[in-house]
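In this view, the complex is presented without one of its protein chains, the others remaining in place.
The block that comes next holds chain A.
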Amino acid sequence: MNLDDLYRRVIMDHYKNPRNRGSFADDALKIELNNPTCGDRITLQIKVEDGIVKDARYSGEGCSISMSSASMMTEAVKGQTVQHALELADRFSSLMKGDAVDFGDYEDIEALSGVNKFPARIKCATLAWNALRKGIDVEEEHHQEH
C-alpha cells in the first residue's frame, strides 16, 4: 500500500488551493449533500443557462479527497454542456471502478485514480459528482416545469 498513490501532488494542491470554493450571492441552484457515514458535507451551486453549466461553486467540510474532488469537478464542468458534464460524471464513476479513463483537457481528475485502491475512500471522491448529478436532475425538472 503506497500512500502516494492516494495523495498525489495535484490532489493536495486542489486541497490547499481550492478552485471555485465559495457561494453565489444570488439564488443559484443549491444542492446540499452529506455523506452520512462519515460526516462529509458539500453545498454545490450551479448556474445553468441554455444547456450550459455557466458557473459552479462549492463549500463544505470534508477530507482532502472529498474537497479536492469538488475543486476539480467544478473546474472541469464549468463552461461544458449539461450533457458533457454528465458524461464526465460517468467517466468519473468508471475511474473509481479502476478503469483507465481519459479526461482530455482536464487531466487533474485522473490523479484521483489511486482512490480505487482505497475502497473506504471512494465515497469521499464521488460526493461532489453525486451533488452535480443531483443538481442537474433538479435543474432539468425545474426546466420542464416552466
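Operating definition for what follows: contacts are C-beta pairs under 8 Å (C-beta built on N, C-alpha and C of every residue); 3 or more make two chains touch, one makes a residue touch a chain; residues count from 1.
Convention: contacts and distances are computed from a predicted model.
Chemist: Per UniProt, what's the omitted chain called: "Quinol oxidase polypeptide II", "tRNA modification GTPase MnmE", "Cytochrome c" or "Cysteine desulfurase"?
Modeler: UniProt lists the chain left out of the view as "Cysteine desulfurase".
Chemist: Where the complex has a chain not shown, which of A:28, A:63 or A:86 is the residue touching it?
Modeler: A:63
Chemist: Of the residues in chain A, which ones touch the absent chain?
Modeler: Chain A touches the missing chain through residues 1, 3, 6-7, 9, 12, 15-16, 37-41, 61-65, 118, 120-121, 124.
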